[in-house]
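Accompanying notes for the structure given below.
Of the protein chains in this complex, all but one are displayed in their positions.
Should a chain be cited, it is by its letter among A and B, assigned in written order, with residues numbered from 1 in that chain.
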Amino acid sequence: MNLTTYSTDPAGLQAFYEAIISAHDTYAPVEKFGKFDFTRVDSLSTCNTDSPIPKTMSVKPLFFPKSAKVMKYKATSEGTELTDTEEDPLAGKRVVLGVRHCDARSLQVLDAVYKWDYVDTDYGKRRENTILISTRCNEASTHCFCTSLDYDVEQLDAFDVAVINGLDEKVYLQARTEKGETFLKENATGLAVANGSAQEEMKKQFEKFASSFRLKMDYTEINEKMQGQFDSPEFEDVSSNCVSCNTCAFVCPTCHCFKISDEKLRDEGVRYKSYDSCNNVYFTLMAGGHNPRPVKYRRWRQRAMHKFVYYKERFGVNLCIGCGKCTTSCPVNISIFEVVNKVAK
Amino acid sequence: MEQLLVPMICTVEKIIQETPDVRTYRLKFRDESLAEKFDWFPGQFVEFSLLGSGECTFCIASSATRKGTFDCSIKRAGIVTADIHRDLDEGDVVGIRGPYGNWFPLEDLKGKNLLFVGGGIGLAPLRSLIQYAIDNRNDYADFTILYGARTSADLCYKEEIDEWKNNKSLKVILTIDKPEDTWKENVGVVPKILEEVVNPIVENTKVITCGPPIMIKYTLMSLDKLGFDPKDVVTTLEMKMQCGLGKCGRCNIGSTYVCKDGPVFTYEDLSKLPDEF
Partner (left out) sequence: MNYTKQIQDIAGRLFSEEKIDVFIGYRNTGFDENQVPVLINQYKDVDQLLFTDKSVFNLANYLKYEHTRNKRVGLVVKGCDSRALNLMLTENQVKREKLFIVGIACEGVVDETGGKAQNCVECVMPDAVVFDEMLGTPSGKRDYQENSDIRALDGKSLTGRQEYFEEVFENCIRCNACRHSCPLCYCSNCCIDQETATLYHGANTTSSAFHALMTWSLHLAGRCVDCRNCEKACPSHLPLHLLHKQNEKVIYENFQEHLAGMIQDDRGAFYKYSLSDPDDFIM
């Protein structure tokens, strides 16, 4: 299939966004308390499709919300009935604007676990019904290292439509998937198909973007070296200033651990699936008191090893996409980049 | 909606008080069409939920060869299990998801001598296989059950054990840790009885063991001393689980998911895993 690239200018891009917002269920970064969340928007003025990297939360909640209802139950004299909760609010057709490379890539990484063995159909449906449109990543932020983690800016097919800056105020809209191609055909009416020089201009933009990264590492080397580091004393050292909260996991676009919990009021109740984290001391605590990871460094080890060894062994990709969100959100600024590089020494 | 996590409704048909803190719940699907679809192998587990309280992981303690109902034996140990013991009565409903996980290597066991070594509530997963093997008795050679508990009151499935004892084709050896006045069988911890009383033949024998961690540790040492190959020792592992589907991320040991790749492992498999269980 041929994937088309369209060309426009900043004003044309704004008009394109506006047209999308008026025609589709659209999600985009909206500022709340100084940080940006992907929220449903009704007009372009309420959101920022180029929200700053360190202040933007991931798109994960649109696919894996912080708390989702599993079912409701009600006990009556006739017996207990399970009722389906209201329709999945995230399952409808929708478009997401302002998605970063790292965010989009994280969804590809998550697909592996959700489609493994028992297929999570709800997640699948949310994925299938969503069109991801990228933001323009021009420059890496302090803690970004996505280019070090096995992904190709130029070819990234994790989003359906890539929005790329060109020279002379030009903006390119490039379909990256068939879904994106069809979407652009239907929605990019009025935009010109880019000419031959587009490819060259985009390449320049990618090169400029790639050269703005300060953090670089060779992930294959990290994978290899970390494999033998299960007993490394470094884990104790790098985790000593961790405060054991769950922030890194909750903001991480690829962390997917959850817990199931019930809320009950007399004879009725709701069961929820909510975020959980391996940093939590209760995470592996069993009834009766046994805990395979009773101390902080063991929980940190699980986190680091899961990201760079276990997931790779199991699913062939790293469970880290180098977005730096954990580092920016960490109460004490612990950097996962620094941690794995120290451990893999 | 999270389709994968929605349980099926079962009714508690019978509650059997096994020991002061263990009860067996005999469950039946309320919707009979589900009962037919629900098939399991010995060693698999279910997610058992007391609605409003939470979900817990329990092995199925009975065999699918005895259809219609299935058993879960539950020890009062944590928050949800305490709620189950307190609130769940006969006729009440529970949520069940499953069956999940792998099962005992039934093909490998065919034609072999079976030696079951169980301790306390650890007999529950073995019971499923014992029932299965009794119902397919001709597939197996010698059949020995060694079962121990701290006191005679802590022995589970007492009635069924009597049945096993009366079954001429099985050998049942019971033990408790310390002597009691009315106790006429063995006294001593399981590994000691295993070496001194059972003294099993190693050749063509598969050992299936489950019990508290400390018992497992010393039993494995005894089996090693007796000359068993780690390949021939099968056990089932307990880990904190919530989803049972390989998604929620808490039961992994290294890249092995206990809920998917386990809970049944040979001792050889276990020795290759990182020491975090």
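The rule is simple: contacts are C-beta pairs under 8 Å (C-beta built on N, C-alpha and C of every residue); 3 or more make two chains touch, one makes a residue touch a chain.
The structure presented is a predicted model; accordingly, all values stated were derived computationally and were not measured.
Enquirer: Could you tell me which of A:25, A:268 or A:338 touches the chain that is not displayed?
Expert: A:338
Enquirer: Based on the whole complex, identify which of A:22, A:43, A:83 or A:142 touches the chain you can't see.
Expert: Residue touching the absent chain, from the options given: A:142.
Enquirer: Looking at A:17, A:272 or A:311, which residue reaches the missing chain?
Expert: Missing-chain contact among the listed residues: A:272.
Enquirer: For review purposes, identify every residue of chain A that touches the missing chain, sorted by number.
Expert: These residues of chain A touch the chain that is not shown: 32-35, 37, 57, 66-67, 142-143, 214-215, 240-241, 243-247, 249-251, 259, 261-264, 270, 272, 274-275, 277, 280, 282, 285, 295-296, 327, 329, 331-335, 337-338.
Please note the rule applied: only the chains that are shown with their structure count from here on.
Enquirer: Using CA atom averages as chain centres, what separation in Å is found between chain A and chain B?
Expert: 40
Enquirer: Touching residues of chain A toward chain B in the complex: what are they?
Expert: Spelled out, the residues of chain A in touch with chain B are 68-71, 73, 75, 79-80, 82, 84-85, 87-88, 91, 113-114, 116-118, 120-122, 230, 256-262, 264, 269, 271, 273, 276, 278, 283-288, 290, 292-293, 298, 302, 305-306, 309-311, 313-314.
Enquirer: Show which residues of chain B lie in contact with chain A when the two form their complex.
Expert: 1-7, 9, 30, 49, 51-56, 75, 77-81, 93, 95, 213, 238-240, 242-243, 245-250, 252-255, 257, 260, 274, 276-277
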